[in-house]
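Here the complex is missing one protein chain, while the rest keep their positions.
== subunit A ==
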Amino acid sequence: MALLDVSGYKHHSSSQFGFKQTHLLDRLNHYSFGTKSPEFAVPVGVDPSKFLKSCSGEDGVCIDLNHGTTTLAFKFRHGVIVAVDSRASAGKYIASQDVDKVIEINPYLLGTMSGSAADCQYWERLLAKECRLYKLRNKERISVSAASKLLCNMMLGYRGMGLSIGSMICGWDKQGPGLYYVDDNGTRLSGRMFSTGCGNSYAYGVVDSGYREDMTVEEAYELGRRGIAHATHRDAYSGGVVNLYHMQEDGWIKVCKEDVSELIHRYKKGMF
């Protein structure tokens, strides 16, 4: 089983147990919480999917799981640009203007977060742990494809139970720059450019328009900044500062952290 290999499970330690399914018992997977049979851990007596259905009806409470943020990432000649905003909102209240929405998994892997802040932070830290374990077991870095697959499978295990994550896994591995979009439905897509969150449509417009395959590095930085700045200008749930990362062959670098109001002011100077 591919998952077995990725997790670096060593066959010999399973001698005391029996057959295929109980193999997983041995490894106290963090997210099985010591369950007897191989299943994902869910609190006893709770049926999350039924609970969620009751919350999405017209009458009664409506829990709207929106991904309130804007993040974008695109591949180009010189690597991958990752740009995110930094606003955390709770309904119509801005909880924080200075949230870190990029998790630095390892010097060659970045994960962005959009959706429920708690879910993103927890599951991506879990992903970071798995990537580290992989490296220790196999003495080589995990590929971007495998890392995104790990996250995707975690999401599939809890599908329909109310997780809310829209994440992009970006990195540079043996195949070159890699960019995958993973979300709480279990969608996993490889692509050249993605933008997540409720401000994504605004970012798509400006980045699509300005994207060239042969951009210089500075142009790419500017495009990433512009995408987030214009999205925060129009979307109420995005704002704060632009955190810009550049994934290069020898690792990622953090390019800048600029306030969006300053950026918009600069772009709009002399416009009207």
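We take it that contacts are C-beta pairs under 8 Å (C-beta built on N, C-alpha and C of every residue); 3 or more make two chains touch, one makes a residue touch a chain; residues count from 1.
The rule is simple: contacts and distances are computed from a predicted model.
A chain of the complex is left out here; the name its UniProt entry carries, from "NEDD8-activating enzyme E1 regulatory subunit", "Proteasome subunit beta type-11", "Exportin-2" or "Small ribosomal subunit protein bS16m", is "Proteasome subunit beta type-11". Considering the full assembly, A:208 is the residue among A:47, A:98, A:140 or A:208 that touches the omitted chain.
Listed here are the subunit A residues that touch the chain not shown: 58, 201-206, 208-209, 212-214, 226-227, 230-231, 233-234, 267-268, 270-272.
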